[in-house]
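A single protein chain has been removed from this complex, and every other one stays in its place.
The block that comes next holds chain A.
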Amino acid sequence: MSLIFTDDQKSLAQTVKRFVADRTPLPKVREVIGGDRSYDPEVWAGLAGTLGLAGLTIPEEYGGAGATHADLSAALRELGAGLVPSPLLACVLAAGTLVALDDEEVNRKLLPRLAEGHVVGTLAVSEPGNRQWIPARPATSAVRSGGGFALSGTKVAVLNGAEAELLLVQAAGPEGTGVYLVERPADGLTVAKDDGVDPTRGTATVTFDGTAARLVAGDAAAALDHVADLANLAIASEQSGAMGACLAMTTEFAKIRYTFGQPIGAYQGVKHKLADMYNLWALSDAALREATRAADEEPAKLGAAAAAARALTSQGYLASAKNTMLLHGGIGFTWEHDAHFFYKNAIAGNVLAGDADYQLDRLADKLGI
């Protein structure tokens, strides 16, 4: 398989790009994030249903399209470029967890609903005071209760925790660490939406107090390790798209903004920063292509390739978004300009599902250093 896009992937990217331009351009995004919800349900219905993104990588036997990781990556790049608020990432990780766990009964029941986008699912792993995205030993506990389990504990940075109806919760149970399914509404469940730095990404703190849950059968450690790779692929894809958008926006500005009788892009002080932004984007995007290739055809290399790509896109996006503000000068520091939304998205994205050190440690682990 090649690293460059196939015709189908180009066409998918084009379709998503057009959808973003028509239905959720940045002025529209501003309206949505000023409101109460983390995303616009109509936009989500379009992304999930019309464009079929919710079920893209879910196997066909469970109602998905069975498409490749490279396909999903092509679509996520466009959503990242438009800073489109949506629960797609949360749903991809929830579905990825279920597929990896492979509990036939749960999959039959939930995956078709996730594939249609009729329900929002999310993964709840991180805990307060622990910098590991997926704690080695979760403090959240599961005890037997009636025919199922009761969960107690707190999970933080839960993607779309306020909207999700299905929560997949990592917890320490009687037979070790497992993944437990909580379906809302449920008693003993408190959800507090975060007032995070990035208004385009909704997260929440979720507290369980004897909340009824079902154990999802399967190897939890292996499944969550795989989901960490999926998270890296998905976030790196969004970040690559967003970096490309920062680069395009700033390049365009450098061509039309004049100082001292020249477009600012003619000066090396500006031109060289843009060349560096180009390289940050081009190289991390290439690393991402290698990572999706590994996911689709050489799974043994996925862990290292996904962590490598993610380490580069997160770092590169942060630098690019910062330079986007700087190169726009005073204009770039106004609320009216979009630069600060990208900067905030980059700041939050840099620590989402594992910060820079976490990714480099993970990469070193995968390389056997």
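Quick notes on this structure:
In this section, contacts are C-beta pairs under 8 Å (C-beta built on N, C-alpha and C of every residue); 3 or more make two chains touch, one makes a residue touch a chain; residues count from 1.
Going forward, contacts and distances are computed from a predicted model.
Between the names "DNA repair protein", "Dehydrogenase", "High-affinity zinc uptake system membrane protein ZnuB" or "ATP synthase subunit b", the one given in UniProt for the chain missing from this structure view is "Dehydrogenase". Contact with the undisplayed chain is limited, among A:I33, A:A150, A:A295 or A:A311, to A:A311. Within the whole complex, the absent chain has one touching residue among A:D22, A:E297 or A:D357, and that is A:D357. Contact with the undisplayed chain is limited, among A:L26, A:A45 or A:A266, to A:A266.
Taking the complete complex into account, A:L283 is the one of A:A21, A:V143, A:L283 or A:I331 that touches the chain left out. Listed for chain A, the residues touching the missing chain in the whole complex are 2-4, 247, 251, 254-255, 262-263, 265-268, 271-272, 274-276, 278-279, 282-284, 286-287, 289-290, 304-305, 307-309, 311-312, 357, 360-361, 363-364, 367, 369.
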